[in-house]
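One chain of protein is taken out of this complex; the other chains stay put.
Chain IDs A and B follow the sequence of writing; residue 1 opens each chain.
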Amino acid sequence: MKPAAFTYHRAGSVRRAVELLSELGEDAKVIAGGQSLVAMMNYRLARPEHLVDIAHVKGLAGIRRVGGALHIGALTTHHAVEVADLTPDFAVLSRTMRWVGHLPIRTRGTIGGSLAHADGTAEWCILAVLLDARIVVEGPGGTRRIAASDLFLGPFTSALEPDELIVEVVFPRRAPRAALTEYAERRGDFAIVAAAVDLDGCPEAPDIPLVVLGGVAPTPLPVRLGPDFTGTTGPGRFGEFATAVADQVQIRDDTGVSAHYRRGLVRTLVERACEEAAQA
Amino acid sequence: MKEGRIGANGTWVGASVPRREDPRLLTGRGRYVDDLTAQGMLHAQFVRSNEAHARIVSVDLSEVLNVPGVVAAFTADDLNLRDMVGVMERPEHEFRVTAMPVLARDRVRFAGEPIAIVIATDPYTAEDGLEAAVVTYEPLPPVVSEEAALAPDAVLLHDEAPDNTYVDVTMFATEGIDAVFDDAHRVIGVDLRSGRQNALPMETRGVVAEWIDRDEQLLVRTCTQIPHTIRDTVAACAGLDERQVRVIVPDMGGGFGQKSCVGREEVAAAAAALRLRRPVKWIEDRRDNLTASFLGREQHYRARAAFDAEGHLLALDTDVICDMGAYSAYPSTAAIEPMMAAVEMPGVYKLPAYRVRARAIATNKAPTAAYRGVSRPQCVMVMERLMERAARELGLDALDVRRRNLITTFPYKNSNNITYDPGSYLESLNLCEQTLREEGWYERKAEAAASGRVMGIGYACYSERTALASTAFSERKPRALVSFDMSDITMDMTGSVRVTTGTLSHGQSHETTMAQIVADRLSLPIDKVKIVQGDTDKITYGFGSFASRSIVIGGGAVAAAAVALTDQLRILAAHLLEVDTDAVELDGEGGVRVRDEPERRLSYGDLAFVAYLQSPRLPKGFGPGLRASGSYDMLADGVFSNATHGVVVELDPGTGGVRILRYVCVEDVGVAINPQVVEGQCRGGIAQGIAGALFEEVRYDPSGQPLAPSFMEYKVPTAMEIPDIRIEHLETPSALTESGAKGAGEGGTIGAPAAVLNAVNDALRDTGVEFDDTPISRELVYRALENGPVGPGAATPAH
């Protein structure tokens, strides 16, 4: 389990990183924390010819509040978010980090890396869609912002061009009543199902919780219920709401996990996420 | 924690002596096989089969040799090594002799099977080399299940094994057993399967081999539980004299049975080192460990038990099928699981009539070695499920049914023809139940039910026959019989001793516990005793560590050697002090004194000085030097450790999740040489049993490709899944062993799966669903709870 050979490039700046990516094309991969990439390289399931290391780029790590929004630099580690004081508006981010792998993974893995890896069950991907994050990306043509809902195209496939780099993630909307919960047989594993809820997540329908699910579709799946569910943001109606969400989503049988069971997990986890969000 | 370092009677035995192994292992100064180097060392990896079942049309390694860094690559034909063939001396219809080649020759029988060895200047380029190998296959139909293997038109894996069956024995068959079933008040059935598992030592397998000209020896440093068997096998496969192979075992990161067979890669790497006359290292990577090492546990039991109306067990008829995978491993053979299951089945229960058919079958999966407990976890599952089901069907209390059937008079000869030495079967059950009651778990369970939560309490009672040796193994009729251990002891002029053991600690703490035994015999401080293990040049012969044999058999041998040395010390002291040998005794302070004149004494150092440097003063026929030998064999059926496990679980109706809230183990291993070490063995064993009950399974797809090549799929439980475990000791010293101890290595693993199953089933009591299989499927738990309570009636097995 030793990786194939590659050439190593250390970028000192975002501009240099983008230049390198442009020069090297599809054979290059960006490495930040490397917590997903290196495991795949050790299995030789990924074998980039070039690695562009952006970990030494200054100014890409850190958490800032700008007005009501939260800006998180791409190199910010999961653990940095875990221990940051983001109460009350964005406490959901800190609380969710305990679901991300384990401590020694969280100390190295980054928000930018997680989003770029585009695993549909990954917590950052789900949170980004739930909270309508804007992904700030640098490329040869300059800066562009991608809405989280447009970022994920399929399993491990994102809208990033090979020569683009995530530099920052902006969470524009406060979410004091949001939560993510998930289920796996063993702690720290990728979830069979993950459910994230923002009780105030539908500005157009303030009484209906916004739900984003992981593990039921190739990418994080937002679920919005119709006006029949107005008023389900309060305790007592979470069970009814969760059942409706579970009944609405399309789920297929999978190796080892039937659609019926997965649907049951959706119902359970949506309800529990609602309860946790209400108590937040 | 600090107190009690010396046992209650002023002995080392019985004290939780700090481990001698710890300081080096805690400071990074342990030396495991991958920490070893040698001048000019090369690194090996293996070209492995992509196919589960195929004929090899061709193996082309020409491009491999062009990869930068690759030094050599060899196929089976290049190395021309003898096959490994394990033999049981049983009739041909009971045991079919099949061969396991070191490298696959014309046929591959599982995905991951080694076909060629690639040797390079570093491990990275060795893997580059593998990618350049071209193997052409002619696929054969894969056989990946019991049903497929036994199908009338099944393709045979081995021509020598018709019906894809390595072993097929029917045993005991108590006279009149059919009539017992015909007349029984109730016949209860159980049909259960246990999933394939990986013993999973944290250190994978590995070897460093090199030819040493000066010693005329192939030095094989390898992490194995069986150093002498590795020596014999490497010599046999490579055509060397046994003196030309030396096996040294460095610090070792666990084994649990996976390293109790000869690895094909160990032999191939050694042969390559011999061929190249350069050191060759092979370190198994985790993917290969998970898919292509030795596995175990995949079994299917169909049992029928006859009970009377009061719940007395009258008869048991069992059919056992063990899926041994693609080869009969050496030296344990494919008989290891079925023979263990057949003989040990009744466990702690009085069984008047017994019949068993036990088979080992061939499938296109990685082969099976011993894994901690070997079949007994499943035997206990069968017996404990039967007890529970009998209680349920007869309307009796399940613990009372057990109490009616537990063996309580000893020695007891059961219908499996084994005599059980004394134990505390009933006492351990009573104390375990009492402990859970006193801790309030029964109230908590009732409260939980009232608030809609789902809790269950389950038990398992078992005994484990430990220290199997000549008598026990000869009944199974292997050609190579695991039996004695022998030990040599030498004392130097500082009064320190070195003691050899043919057992091989790889986590079990023998450097400490065996030193405790010797220190007591010689009245020495423990730091004056050094245990020497794992070197075939220093130890005349030995079988290694497995089957919970070490502390009884190895410990018996070091004790015998120490006692023999005390005889030498007394003979020499009496001669020098000019009294009869009977008139002297050890003084407990590192010397020998005249019993009636205690001021007349000679220290061990004084005696050793004479023995080495003043030989004219020695008595006639003595020495020279101060050394002695001892050996030990278990010339009885073995000694039985026993325990009861009690488990409290909570099920999550929303997810099917199973959480263990409490785990209590009441164990009896006779005299605990080092109680802290015994507790460690229990807890670790229980964790592995929980792993099998709830988490781990090596699965294959229909084409025979392994589905768990990483720890993402092979779910080894962590500290979040394994609870704190309360251990209570009972002590029934064995009269058959040197120190009263019984083996303690495997027990935890044996009891845990049944206890967890019973706890889950207790929680599901109202649903009408019962689980018999492991690992327990969370989806099936979810479905059982989803359907809610049903009225009383026959339970439905969930498969």
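Following the convention adopted for this analysis, a contact is a pair of C-beta atoms (placed from the backbone, for glycine too) under 8 Å apart; a residue touches a chain by one contact, two chains touch by 3 or more.
Going forward, contacts and distances are computed from a predicted model.
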item	value
Listed names "Energy-coupling factor transporter transmembrane protein BioN", "DNA metabolism protein", "cytochrome-c oxidase" or "(2Fe-2S)-binding protein", with the criterion being the UniProt name of the chain not displayed	"(2Fe-2S)-binding protein"
Partner chains on view for the chain not depicted	A, B
Given B:G684, B:P706, B:G740 or B:P753, the one touching the chain that is not displayed	B:G684
Chain not shown: contacting residue from B:S509, B:T536, B:N642 or B:T774	B:S509
Of B:E51, B:E203, B:D317 or B:D485, the residue in touch with the unshown chain	B:E203
On chain A, residues whose C-beta touches the chain left out of the figure	1-8, 10, 31, 34-35, 38-39, 42-43, 51, 53, 55-56, 79, 83, 98, 101-105, 107-108, 187-188
Where the unshown chain meets chain B, residue by residue	1-2, 16, 18-19, 21-23, 25-32, 34-35, 68, 123-124, 200-204, 251-254, 256, 285-286, 506-509, 676-677, 679-680, 683-688, 710-712, 716, 718-725, 748
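FYI, only the chains that are shown with their structure count from here on.
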item	value
Distance between the centres, which are taken as Cα means, of chain B and chain A, whole angstrom	44
Parts of chain A lying in touch with chain B, wherever the complex brings them together	1-5, 43-44, 183, 185-190, 255, 257-258, 260-261, 264-265, 267-269, 271-272
List of chain B residues in touch with chain A within their complex	123-124, 127-128, 131, 285-287, 654-657, 694-695, 707, 709-710, 712, 715, 717-718, 720-721, 778-779, 782-783, 786
